[in-house]
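What you see is the complex with one protein chain gone and the rest in place.
What follows is chain A.
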Amino acid sequence: MSPSVPLQEMIRAIRSARTQCEERGVIQRECAAIRAQFRQADNGGRSHNLAKLLYVHMLGYPAHFGQMECVRMIASPRYSEKRVGYLGAMMLLDEKQDASLLITNSIKNDLSHSNQYVQSLALCTLACMGSAEMCRDLAPEIDRLLRASNSYIKKKAALCAVHIVRKVHELGELFVPAARSLLSEKNHGVLHGAVVLIIELCEQNPETLERFRKTVPDLVQIMKGLVLSGYSPEHDVAGISDPFLQVRILRLLRILGRNNEGASDSMNDLLAQVATNTDSTKTVGNAVLYETVLTVLDIKSESGLRVLAVNILGRFLLNNDRNIRYIAMTSLQKIVGTDHNAVQRHRGTIVDCLKDQDASVKRRALELSLALVSASNIRSMMKELLLFLSSCPPELRAHAASGIFNAAERYAPSQRWHIDTMLHVLITAGGDVRDETVPNLIQLITNASELHCYTVHKLYRALLLDISQQSLVQVACWCIGEYGDLLLKGDCQETEPVQVTEDDALDALETVLQSHMSSPATRGFALTATMKLSTRITDNVDRIRSIVSIYGSCIDVELQQRAVEYNALFRKYDHMRAAVLERMPVIEKNSPGHTNGESTGEAVKDVPTAKMKQGEPLLLQQPANQVHRSDHPPGPAVDCLVSGLSVHAAGTAGGDLLDLLGGFEPAELSPVLAYDKGGVTLTLSCEKQSDTGLTVTLTASNSSDSDLSSFTLQAAVPKSVQLHMKAPSGDSLPARGTAKVTQMVVLNNPNKVNLKMRVRVSYTRQGSPFQDTVQIDSFPGLDSQL
């Protein structure tokens, strides 16, 4: 076939242009010539011109003026012109262009052309860019071609039908009978097209799927033929007979066998045969094995077959080829939830993949490793994960850090280990952790009271080494401020003693304050810490006083405000300073994942000021009563500090603070333990809404060592009482009280009968269901009122 000379000459001219500008010039000239030619009457070179235009289009230059020419060429009787015209239509027209509708008629005519190659052009174009209207128009034609034509056209019609069904779902019904009959064809191309079409029909419509289930035996036969047949030169690829068709049939079997015992049973033998007989030395064999494994894991296969499939994946993990390892991990990720133990066996190999050079493999290995962490392997896994974190590519750092935190929170074997791990992460990847890490870590530290000394020493040393990681610096400053006395004492059993003088500590804090690397939030932390040290050290209080007064004229408004207030604390309110800056009690744990307000640093800093209460110096006498909510915003509390005791801090966090004072709020009553068995506890708290109405909140918690699922509560009350149960917060209770389930029950007792409630607790523990009933006779605080 002689190449198009004008086209090649133009391509040569464009390629010989030495600069972008020169190239643009050549192209502009050529386009002008092409435009002129388009306007002329029919000459022999039309197809060459359009081809030139298409080349220019591929280089990225605009070519929309060629759209009408495409339409004209498609209508031409010459095959050469039709060919280029259709190619142009596929490249320049898409369903969004108006011109595409103009070719519908040409396509319709060409579909019934006497020459099959013309028919195939039309089919191809329709399948590539046919819009919904065109598809609706031409669907009957395609159906006709599916039934009565040669195999060349049938296979193209089949894929064209696939496109139509994707565009217009309702037309699927039209093709079902034809698709069914195509399965008995011998030609592989037609068979392949038929299988693709059936897959599409089944995915769109579940009823169609039911009807096609009957074809499973036929499909199994075809597959068997392919797997067991001898060498067929036409379809052979490295010893596998027609892998494309095999993979497609496996996909269809997967769809038909899903959730269906009968169909799955009939494919078991075949799948086992394919899994064992397929040669896995080349990629093509592995492709078929991969599809087989996916199918086995998705249908209701028998356990022996499932084990075989997971073993194949295990073999894949050890393969030298990176691609194979990558897809093995992708598949294992899908089943790690259901076949957890099977995947655990390969944990070693997966962890090794963390060290692979390739970024894609690393990412997969990280996700899978995080999913495999459990209470038994937490120490060894964490070692590997931390090692990974220190050398991992930057785009994976944030994900790795948050994964490590979650794992540490769920499975930490000891508090010291937990703190150590979090510190390690902050030192390695402090810039990539989420904002709530800082308050979470601080809360964790306050909870571990015996480790305060160890923690503050460790943080101080880390601070000396590096002050660029903001999260780490924030936590370190907070700890130095809070536990400065322990730091200065110098002796600590858990770590080597280091002599820290007051000047050293203040130097460290001042470095943070002055460094340009510190963010404004961090400097806020450092300033507050410096202030707190004023009550924990003896000699250098003047130095602190001078630092604080300098920052009173700082250009940063937040720092300035703090400094001014601390100054006031030194001057007018010096008698209160010791109390205000006293050691903070343990911060109560919020529910996991709870973000404590918008700002991170500021929130924690203001906790000492929240000690201000309505009208009384409660903080001096009852420090134990106070719960510090870290989401207390700075505003009103700060005012409170300045103006003394007159303004109460309850303004914004009103209800929360007043809660603790017990008797102040009569409507809210303290929770009562209603049920305690097998590690499951149910507490009950009531709130009177009206004279006859009552809202009961049931809170369930699980302190045993195993997770509970399908946790449900049912309630029954005396006849005249109306009961309405709201939706529960969840239905799973993880072990060791990591999360609770709450459910509200609204009661209405218009007849004021004696209120009793029977509650049935049901849940599943390790696969076996459990049920119990408890009767609640007394509701806290209700006595004679209700």
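One rule holds for everything that comes next: contacts are C-beta pairs under 8 Å (C-beta built on N, C-alpha and C of every residue); 3 or more make two chains touch, one makes a residue touch a chain; residues count from 1.
Here, contacts and distances are computed from a predicted model.
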item	value
Candidate names "AP complex subunit sigma", "DNA replication licensing factor MCM4", "Proteasome subunit beta" or "Hemoglobin subunit alpha-A"; UniProt protein name, chain not shown	"AP complex subunit sigma"
Hidden partner chain, touching residue among A:K108, A:R180 or A:H235	A:H235
Residue of A:F38, A:Y152 or A:F770 in touch with the missing chain, whole complex considered	A:Y152
Chain A, residues in touch with the chain not shown (by the definition above)	1-4, 7-8, 11, 15, 44, 51, 54-55, 58-60, 78-80, 83-84, 87, 94-96, 115, 117, 120, 123-124, 127-129, 152, 155-156, 159-160, 162-163, 188-189, 192-193, 196, 199-200, 203, 234-235, 237, 242-245, 247, 251, 283-284, 286-287, 290-291, 294, 322-324, 326-327, 357-361, 363
